[in-house]
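Structure first, commentary second.
Yeah, one chain of the complex is gone here, protein chain that is, but the others are all in their spots.
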Amino acid sequence: MKNIDLIIIGSGAAGMAAAIEAKKNGIDDILILEKDNCLGGILNQCIHNGFGLTEFKEELTGPEYLSRFVEQVKQLNIPYKLNAQVIDLSKDKIVTYSSKEDGLVSLKAKAIIMATGCYERTAGAIMLPGDRCSGIITAGTAQRYLNINGMMVGKRVVILGSGDIGLIMARRLTLEGAKVLCVSEIMPYSNGLNRNIQQCLVDFDIPLYLSRTVSKVVGKNRLEKVVLSAVDKNLQIIPGTEMEFECDTLILSVGLIPYISLLNYIDCPISSTKGAVVNQYMETMIDGIFTCGNCLHVHDVVDFVSDEARLAGRSAALYLNNMIKKNGKIALKPGNGLSYVLPQFILEDSLEDIIIKFRVRQPVTDQVVMVKSGDTVLIKVIKPVLIPSEMVMIKLSKEKLVDAKEEIVVSLEAR
Amino acid sequence: MKELTCIICPRGCRLKIDDQMNVTGNSCPRGPKYAIAELTNPTRTITSSIRVTNRPYTLVSVKTDKPIPKDKMFDVMKEIDKLSIAAPTHIGQIVKENILGLDSNIIITKNID
Partner (left out) sequence: MNSKIYDVLIIGAGVTGTMIARELSKYCLDVAILDKNNDAGDASSSSNSAIIHSGYDPEPGTLKAKFNVLGNAKYPKLVEELDVPFNQCGSLTIAVEDEQLPILKELAERSKINGVEVKLLSKEEVIAMEPNINPEVKGALFAPTAGIIDPFNLVVHAMENAIDNGVTFLRSHEVLDIKKQDEIYLVKTNKGDLFSRIVINAAGVKSDKIAMMVEDIDWAITPRKGEYYVLDHYAEGLVNHTIFPLPSKKGKGVLVSMTTSGNYIVGPSSELADPDDLSTDSETLANIKKAATLMVPSIPFKETIRVFSGLRATCTRHDFIIEYAKSDNHFINVAGIESPGFVSSPAIAEYVVETLIRPLITLKSNTKYNPCIKKYHRMFYLSDEEKLNIIKENPEYGQMVCNCEHISLGEINDALSRSCPPVSIKGMKRRTRAGYGRCQGGFCQPRALLIMARHYGVSPKDIPLAEDGSYIIDHEVKEVE
């Protein structure tokens, strides 16, 4: 069996950035495995703009953004395999992939970076009530059909879920001639970026109904009608509030979930983000297996994926040079108002400052983010506005770790 | 007093513009610039795609290299629908110059080998 220092699974925004960073940190024996027929992952179908403002200080489309990384991968001569689906992973870091060209190949890696992205919650997962007709499709799949293959999934469209892909698809479908009747969001606030509500909905007079969800889909073979109902504060449907929409398509933008089947094979501990439990190096509980990007936690902005991936790439290089010390560890926990916090634990001997990432449960204003260990306040940051769709990052300098005698809790306090 | 959501970056600031065109609520200097443009001459960048003639069921993405007036979006889309290109394509390649005389070119945004 062939040995390789570092295998990176996935070549999207995360995989490529991780590979480039590892290479820049002195790791030469790298292999990127990509299941699709080109590098770039899901960015290939994200043809809208808005990417790269942090990373490149200019506004790029998805394919333009990814091409900057492809160029670097090629310049740095980082080897990659296309059409190579990883079908197995073991705890001792044997990676098995399958491809038409190579058949079935097992490789022994010293370190692995998982950068497998995420998948969309489906009609089944949300137990969509009503008939089993066609015309009900997740936003990303509809996006692929349209932007890659040139195929429109319908003419009259209702969108469930106000996540960014749903909003982006509302605009795309409208520009391509479809009538988007409305976007329905079960929560009392949108999960999409404000700018997308403006430029994808408001620009095209598409109504956004909050605290409303699909109570029934009707259609014999193809979707014929969608019924929306208001929900109470427990998200239960309120009878008598039905709104009916005759339409042929229901686009679902109801959440993204880290795609981590391979980590499930090796019983890697999973957190509430549905991604792996990690330390500040983006290393999972399995020694030498790192993870980053949307397969760790779903990001709001791709630029932050690339940044997180660089940390994983750098960390893999440290690991391969035996520089990560695993003496003691401190747990990091989400406190009041947080849905999750990353990393879930911190190795005490830290080589770098720690970027704490979290999301809030619901929109709040005038908050103080408190990072405490017992009664000791490590950081205190004032935040005028916090919304669940935005990932928050705060820096914990490594020197501060000395003051952390027990588990660290990140929580919100009203100002 | 008018209110707008800034669309320049993912932050999406809520901007307030008074009758004297004074802008508040912005987190960076791009906010006021956007707000004034949005109230006087709103523009948008159009991103779309065109057929690749020598690849079945394949499109290549394109965009306007400069924002175009917001009320011309559908006219520009109609023009984009008429375009096609043969692979290979490269980012920045101009497919249509000065579309509808709006001083903006339709350029390729994806490399296809």
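Here are a few things to note about the model shown:
Letters A and B mark the chains in the order given here, with residues in each chain numbered from 1 onward.
In this text, contacts are C-beta pairs under 8 Å (C-beta built on N, C-alpha and C of every residue); 3 or more make two chains touch, one makes a residue touch a chain.
Because the structure is predicted, anything quoted here is derived from the model rather than measured.
Displayed chains that the missing chain touches over the full complex: A, B (touch as defined at the top).
Only one of A:261, A:321, A:365 or A:397 touches the chain withheld from this view, namely A:261. Across A:68, A:108 or A:144, the single residue that touches the chain missing here is A:144. Residues 35, 83, 85, 87, 96, 98-104, 106, 119-120, 122-125, 127, 129-135, 137-138, 140-141, 144-146, 148-155, 176-177, 216, 220-222, 237, 248-249, 257, 259, 261, 264 are the ones on subunit A that touch the missing chain. Residues 49-51, 53, 57, 59, 81, 84 are the ones on subunit B that touch the missing chain.
Heads up, the rule we're going with is that only the chains that are shown with their structure count from here on.
Computed centre separation for the pair subunit A/subunit B is 25 angstrom, with centres defined by C-alpha atoms.
Interface of subunit A with subunit B (complex): residues 44, 47-50, 53, 59, 61-64, 67, 70, 146-151, 175-176, 193-199, 202-203, 300-301.
Across the complex, subunit B meets subunit A through its residues 4-14, 44-49, 51, 57-59, 61, 63, 70, 73-74, 77, 91, 109-111.
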